[in-house]
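Below, a portion of the complex is reproduced, with chain positions unchanged.
When the chains are written out, they are named A, B and C in that same order, and each has its own residue count from 1.
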Amino acid sequence: MTFDLIVNVAWKEEILDPAGQSTTKVLQQMGYAVDNVRIGKQIRLQVEAQDQDRALEAGREMAKRLLANPVMETYTVQVVEA
Amino acid sequence: MRVGVISFPGSNCDDDTLNALAALGVEGVPLWYQQTELPPVDRLILPGGFSYGDYLRSGALAAQAPIMASVEQAIATQAMPVLGICNGFQILCERGLLPGALRPNVSGEFLCTWETLRVVSVPQGFVGLKTGDLLRMPIAHHEGAFAVEPGFLSTLFDQGQVFLQYSDPDGQVHALTNPNGSVANIAGISQGSVTGLMPHPERAMAQYLGSVDGRRFLKAWLGEEDQ
Amino acid sequence: MTYEEVGLTAEEFTHICDQMGRVPNDLELGLFGVLWSEHCSYKSSKNLLAWLPHDGPAVVQGPGENAGVVQLDDKVHVAFKVESHNHPSYVEPVQGAATGVGGILRDIVAMGARPVALADSLRFGTDDPSQHLQHAVVEGVGAYGNAIGIPTVTGEVGYGAVYDKNPLVNVMAVGLLPAQRKISARGARPGSYLLLVGQPTGRDGIHGASLLASQDFGEGTEHMRPTVQVGDPFMGKLLMEATLAAVETGLLDAVQDLGAAGLTSAIAELVYRSQVGAQVWLDDVPCREPHMTPYEIMLSETQERMLLIVAPHHLEAIEAIMNHWELPHRVIGEVTEEPLLVIGTRDNPRQAVLPPEILAGACPLKPVPANGRDKGRQLVPSMPAFKPLTLEREWGLNVLGAPECKSRAPIYQRYDSMILTNTVWGPDHPLAVLRVKDSTAGLAIAVRGPGRYAALDPYSGGMAAVARVISLLATQGAQPLGLTDGINAGNPDREDVFQDLMALLAGIADASQALGVPVTGGNVSLHNETSGHPIWPTAVIGAVGRHSCPLEPVPDAPMAAGMDILWVGP
């Protein structure tokens, strides 16, 4: 069976996010009352697996091995319900 | 002396690196990322470039390349000297062969400039370099800000793993001499026989290109005293 | 489908029907629409470009190929050309600029040359959005050039409110090839295969050439925005290496890159230049999206694709190279003896049947009056009387604060200017000096495009554009080998714009003739005009020269206080 997964990857809190910082600034200049913009990744993919648990399991493994860098990033994995 | 230079798809400083080795009279052996076994070589260089277009994170996709398992093994079993330049440095960090990671530059932009680098601790095997030496070499990268996990920085310094720092022409290291937002101005580090740096020694091989310090650097890595 | 929908005029449609002896079907009409567009046919500018001198002792290949080629020495030839990507860069600045760089690099590679340098000429407006646009365009130029590993060694930038909604992004590429190498789009022989290499075809940039680049912007053009083409410099690098490796085997008949108007333009040009025909199998074109129509497949401007023409018995060797570089590739057709371009599927093989000499060679050109060149020379505008200025503080601060006076370092530091280790003089100098590893001679490269000058006096402005790059080469004692011209202007159907164009081209032609330097190729971008406001006629001229001692360029600043300054010239 094919499962749609979403892997969200975010900078660890203590890691500086320059792109987020400059986006914060630009949004403030545009007149928005915003703060703490942090720009992470949202990765969507399709995985073949026997069941949802195994799909999630594969997703977590891929996140850990490739999609996120544990030195600076955290991740969450979820299955998109059809 | 035979030095393997590993090309990944998207590597683009591989030829420059082979040329630099040739200029030093050293035999460079081009290697392709899909090779699963290393031919007989004495040393390895992971050259600069945009392996896999720097997609996902610089170096992340190349770190999974088939040849990296043999590189890992050669380091573990024979203490193979391995040098990662720019993208090569990123690949080594992503593979966990060097500590830390390389984040996007603080400006969010690619940056190509000449920098002065101060030697902090001389890595194992380098000949003719000493603490406090200054080298002028160019940088050219988008994701070159070195980062470590919180609390780990002092360990790196204590263990003598911090190799190069961005400094001013007099060797002073401060915030204004930090081109990319690297923690503690770090431009290069080492771990055992593995060394990585963001600057490009292969581009500083002649005065007419701006500096000969890259020649000095590579000779030191090759274990030859520069005359 | 009507002729208007594909951007043709009633006269052009009649002309097509006359030549064909029948009314073209929808697919055929669509193909005519793009190939007879301003962007592909040069219908408004071809007669003007004919004034330019094309021959010289160093010329190996003049205009009419993917790039011009000149001789550096007995062993090394230089391919070079400038391209514009103005409209796409306004719509999506990062990708527009990036794909512009990718496009000009593929032109150089299609000549069998290895690119060694890029130079960019940029024009932006003066309003706030223009600043963001500049930031994004520079990002795009760098994103492609840096990643594919070709240094951007020089360039220029200029500003004017006329560029607010029509920024200019012109990029020149320079490549080197061994003197004995001869590959072009001319050599296709009957029986050979059309091998399509690179990115699978998607719905990207359909109508980019015929509509986006060939009509004025305005309120009504919003819906015409094609799907943005995304550049993939990673695949661009693989494609460059694989194509050059394939050329090196000597086994290819011909090479043609895919640019504006995609497969249509590539195949039509190829068979037209080679005086052959082709059968194209649409079912064999690898597609990225399902259910693409023949029309979409033929017009897609998906980037990072190349067409290699290879005889059947050499196919295996060439495919091995593509496999090494992990590039998707597929035979999509065959070269035929009869000069007919036939496009179809296995079920319906003849969905379009077109003679290349009509499709690629018969578009009616805009006539130029017999005395046009003279008229251009005489078009001296009335100048406002010169008001002597007293140097006032206010005035000085104004000048110093103008964007023209800002340091260019924030631009060029975002480009890798040193990769390939040939850059002896990079962008911190007024022109670039490169060593050439296989020669004692080096390259001097300069690019300039005085738009404001040409706005006041297009004839003198055209001359000035040529004179500036040549004098830059002269400061190095470099021998000019050839010029490439990037012409940017408004809507040529407007009388005033066309007058300016005539004067501009007359100026370029007269100056290059007088200085004895041929123009070996270039690019014309018209319709740079929004809601009736055209840009300044802007001729971006790139020059390539032979430097006899590239490792020791002539210093460009006085060596020491107390030296004499010698004024040369009137």
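Just so we're on the same page, contacts are C-beta pairs under 8 Å (C-beta built on N, C-alpha and C of every residue); 3 or more make two chains touch, one makes a residue touch a chain.
Keep in mind that what you see is a predicted model, and the values were worked out from it rather than measured.
Shown is a single representative of every chain type; counted across the entire structure file, the complex carries the copy numbers A x2, B x1, C x1.
Everything that follows uses one rule, which is that only the chains that are shown with their structure count from here on.
Spacing of chain B relative to chain C, judged by their CA centroids, is 37 angstrom. Taken in their complex, chain A has these residues touching chain B: 14-16, 18-19, 22, 65-67, 69, 71-72. Residues of chain B touching chain A in their complex: 56-57, 60-61, 64, 93-94, 100-101, 103-108, 147-150, 181. Remark: chain B residues 9-10, 12-13, 15-16, 19-20, 49-50, 52-55, 109-113, 138, 140, 142, 200, 202-203, 205, 208-210 touch chain C in the complex.
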